[in-house]
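Complex shown without one protein chain; remaining protein chains in place.
Per-chain numbering from 1; labels A and B assigned in written order.
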Amino acid sequence: MNIIVSALSFTYPSGVEALHGVNLAIAAGEAVAILGENGAGKTTLVKHFNGLLRPTRGTVAVGGWDTREHSVAQMAARAGYVFQNPDDQLFERTVQAEVMFGPHNLGRTAAEAGAAAADALAQVGLAAQSGANPYDLHLSERKLLALAAVLAMHTPVVVLDEPTTGQDARGVARISGIVEALKAEGRTVIAISHDVDFCAEHFDRVVLMAGGLILADGPAADVFARADDLRRADVEPPQLVRLASALGLLGAPLRTEQFVDLLAQARL
Amino acid sequence: MIDIQGLTYTYPASETPALNGIDLTVPEGQLCAVIGANGAGKSTLCYAIAGFVPHFYNGTLTGRVTVAGRDVVATPLAELAGEIGLVFANPFNQITGARFTVREEVAFGLENLGVPRDDMLARVDAALALVGLAGLGDRSPYALSGGQQQRVALASVIVMRPRVLVLDEPTSQLDPVGTREVFETLAGLAQAGGTTVVLVEHKPEWIAVHADRVVVLSAGRVVLDGPPAEVLAAPELSGYGLAPTRYTQAARLAVGRGLAPGDRPLPVTLEQAAPFFTDRVSP
Partner (left out) sequence: MSAFSLYVDRNSGLNRLNPLTMLALIGFCLVAGLALPGAWAPYAVFLLAILPLAAGGRVLRPFLSAALKIVLPFAVSVTLIQGLFWTGGTPIVHLGPLSLKREGLIFAAQSTGRILAVLGSFLLLALTTRTDALMIALAQHGAPKSLTYIVLATLQIAPRFQAKANTILDAQRARGLEVEGGIGRRVRALIPLTIPLVLGSIVDIEERAIALEARAFSRSGPKTSLLVLRDSHMQRIGRWVLVGGMIAAVILGIVLRR
C-alpha cells in the first residue's frame, strides 16, 4: 500500500512548527529508513500516516485514503505504528491482552486474534511472558512488545519509530529478521532510526531529514555517500562506508560481505 | 574512586541475584564502559554505584560498595546525589515536572545543592550548549522530541558536576553526531576534569574509540575486563550476546577469505582498520 505526502506542514499547539512542506511518495512494498538529527520532525511525519496528527497544511494519503477524511481507527487498519516510547503505547494488563487488542478491534475472531498474537509474540521472543504484566518487563522488552502488538494486526504498512534503541545484539538481530520477513511478504516497511549500520543493511531507500524538511532521498548506497547532506542532518556515514572511503575504495558498501568483495576487487 | 567488593544483589520478589559476586575498582578519571546483553545486570550495577540499590529498590545486598570514600549502603541517598550523578536508561521519565522550562529543569539539581543564582545561570547555559540544546531553554521540557528529552536528562546531571558520573545508555535516542559528541564530552570530563565515568552502552564503535577500559557483564558477573582493543575483539563476545564493531566483523571475514593476514590483532576502530586492510597478505 502506498503513501503520498504532499506539501505537508505541521505546527504543534504550543506553536512549534515541526514540518515545513514535506513531499514524499512511498510505493507499496518499499523498505524506507528515515534518518536525521534529533528534532528533525521524523516522528511528527510518521504520526501523520495513521492520522494521529493531522496536517496543518497539505495532505497525507495512505492507499488513496486521505487521513483527514478517515478516523485514526480506520487508518490504523492500513498503517500500524510502533511508538518511539513504548510506554506511550502499552496500556493492557497482560502481554497477551496487549497483543490481542489490535486484531480484536480490526474484527478478527477470537481464534484468529489468538493465533496472530501467539505468532507475533514468538517473533519478538516474548512467547514465554504472555501472562506477565507489561509494566514488569524491561524497557527493551516493552519495546519488543510494542512491536508485537502492531505485527499482530497484519497491516499492509508497518512504521517503526527507532526500533533498535536499547536492544542488545540479539535484539537487533531479531528486529532485522522481522524487517526482512515483512519485506519478503511485500509489505511497506518504514523505520526511523539513528542506527546507520542497521539502516544500511536492511533498507533499500534512505530519507534524510533536518529542520522539518527532507534533505536527501534515494537508494541507501547513494545517500550514504553524500557526505555533505549527512553532515547537515547530523548523521555519520555507516562504519563500512567510512572504512571504504578511508581506504580509497570506490562505492559505498552496505554489508560486510559487500565491503570484503570490494576489497577483493581492489586487490586484483 | 569506585571500589566494589563481592557485591551480590537480589531484587525483592526475585530468586536469582541480578548481580553476583562483582569485584570492580575504577580509579579516578577513568572512563569505564560496561557492556552486556539485555538483563545482564548493567542497570542494576549503575543503581548500586549511585545508591538507588539498595536505598530505593530494597532487596538483599551483600558485599561492599565504596564511592569517593563513602560507603554507599550506609550513606543516605540525599547525600550521595550531587556527588554521584546518575543518568537513567529511560529518557522519557527523567523529567521531574517540578519546573516549567528546559532551563529551569536543568537548574533544578543546582537549586537543591544551593548553588548561587549567578553561577547557576552560567552553568546551566553551558550545560545546555554542551548537549546541543542552546536554543530550547525556554521550551516546556515535555514538548520535545525523544532525543531532545534525553539531552535534557544528560544536561541535568552533568550540570551538577558530580565527581562520579554513571550513565545508563545515555545515547540510545541520540542522532549519530549527538552520540559522538556525548562520547567526546565524557572522555573530556574524564581526562581533563578527573571525573570518573561509568558508561553503559550498546555502541561498540564509540566505546572502542573513547573508553579507557571495557567491562563485560553476563548474568550478573564480570566475564571480561580489559582495554577496548582486547575486549571488543575477543572471540567470546558473541557468546555473551554482543556484537563487535563492523570493522572487526569485516576484518574477521577478510581474514577468513585470505584477504588479510590472520596473525595480527583485529582492528576495533576506524583508525586501526585502515592500516589493517592496506597491509597486504604476503603471497
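The rule is simple: a residue touches a chain if its C-beta (ideal position, glycine included) is under 8 Å from a C-beta of that chain, and two chains touch if they have at least 3 such contacts.
Please read all numbers here as calculations on a predicted model, not as lab measurements.
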| item | value |
| --- | --- |
| Contact with the hidden chain (one of B:Leu7, B:Leu61 or B:Leu86) | B:Leu86 |
| Options B:Ser156, B:Ser172 or B:Thr269, residue touching the unrepresented chain | B:Ser156 |
| In chain A, positions touching the absent partner | 13-14, 50, 52, 71-74, 76-77, 80-81, 83, 88-93, 101-102, 105-106, 135, 149-150, 153 |
| On chain B, residues whose C-beta touches the chain left out of the figure | 50, 52, 56, 77-79, 81-82, 85-86, 88, 90, 93-100, 103-104, 107-117, 120-121, 124, 140, 142-143, 156-157, 160 |
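Assume only the chains that are shown with their structure count from here on.
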| item | value |
| --- | --- |
| Contact set on chain B toward chain A in their complex | 36-39, 89-90, 92-93, 132, 139-140, 143-148, 150-151, 169, 172-180, 202, 205, 238, 241-243, 245-247, 249-250, 253-254, 257, 259, 270, 273-274, 277-278, 280 |
| Parts of chain A lying in touch with chain B, wherever the complex brings them together | 12, 14, 16, 35-40, 43, 84-85, 87-88, 138-141, 162, 165-172, 194, 196-197, 231, 233-236, 238-240, 242-243, 246-247, 256-257, 259-260, 263-264, 267 |
